[in-house]
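As you look at this complex, bear in mind that one protein chain is not there, while each of the others sits in place.
What follows is subunit A.
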Amino acid sequence: MAAFVIETNNLTKTFKGFKPVDALSLQVKKGEVYGFLGPNGAGKTTTIRMLLGLIRPTKGEVRIFGKPLERYRLEIARKIGSMVETPSYYGHLTGYENLEITRKLLDAERKDIDRVLEIVRLTEWRNTKVKTYSLGMKQRLGIAQALIGKPELLILDEPTNGLDPAGIHEIRDLIVTLPEQMNMTVLVSSHILQEVERIADRVGIINHGKLLFQGELAELQSRSQAKIYVEADRPDEAARLLFNTGYRIEKREGALYIDADKSRAAEINKSLILNGYDVSHISEERKSLEDIFLEMTKEAQSV
């Protein structure tokens, strides 16, 4: 078994002079939930469509389950469930009939339809025409279609797009439980970090078609250690005092940023005051992942 379920090498797509995907090299490990992050228009959907063989790469290669997609698409597609952006369905058919089409093409067992209907809680609506479904139900039907045939790899592009908070929560729960229950690898894309933050083992951040970061969230988080933000009089001297007691300090705009978490705040405060420095403000500063994400995608934008 190959080390990576999905691997792309220098994947590039050029459309009439513009490059939605530029030399992208992704690696998704077996059994993980991989969050594919980037602002709208970053190239996520184009990448995902290339992973599914819907779009031909201009350059580069996609390997899934260790095999080149171009040559083994049918074999690979049998083991992939996907939902790309807006749900795909036939409105004049019922939920059950829609799933029946997917089932037949996947050559899955008929009772699998009942199983996936149960998972997305659409059993009650199975014989209702899909055009009367709410957006959330259509989205859930899309996920049911992706789950038919017990795929080994699930690719979900913005699965919570357009859902209300309850729907988002529900789909998020589903994504978390799937890899555990069914031994799946999941790639889920989103333009909202919080959405992926709680469910992804690893993330890839993309902007302007380029991969900016790939790795565990903890690694990304470690790029922003907690700091204690202090405003005191005579900041230079105060900084020296703290430095001598063993803190790493950065001074910006007359305030001190100390590399320490908030458990040290009281101690720092005490030592400053006891040494005669008036402290007018002390608080913890922590860049959220969101801030890091925004910074990262913004930096890339200004280049």
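The working rule: contacts are C-beta pairs under 8 Å (C-beta built on N, C-alpha and C of every residue); 3 or more make two chains touch, one makes a residue touch a chain; residues count from 1.
The definition used in the following text is that contacts and distances are computed from a predicted model.
**Q** Which one, "ABC transporter permease", "NADH-quinone oxidoreductase subunit J", "Phosphoribosylformylglycinamidine synthase subunit PurL" or "Ubiquinone/menaquinone biosynthesis C-methyltransferase UbiE", is the UniProt name for the chain you do not see?
**A** From the choices "ABC transporter permease", "NADH-quinone oxidoreductase subunit J", "Phosphoribosylformylglycinamidine synthase subunit PurL" or "Ubiquinone/menaquinone biosynthesis C-methyltransferase UbiE", the unshown chain carries the UniProt name "ABC transporter permease".
**Q** Per the definition of touch given earlier, which of A:12, A:88 or A:269 contacts the omitted chain?
**A** Checking the options A:12, A:88 or A:269, the one contacting the hidden chain is A:88.
**Q** Quick one: which of A:3, A:74, A:166 or A:274 touches the chain that's been left out?
**A** Result: among the candidates, A:74 touches the missing chain.
**Q** What residue numbers in subunit A mark contact with the hidden partner chain?
**A** Residues in contact with the chain left out: 46, 49, 52-56, 73-75, 77-78, 80, 82-93, 97, 100-102, 104-107, 130, 142, 145.
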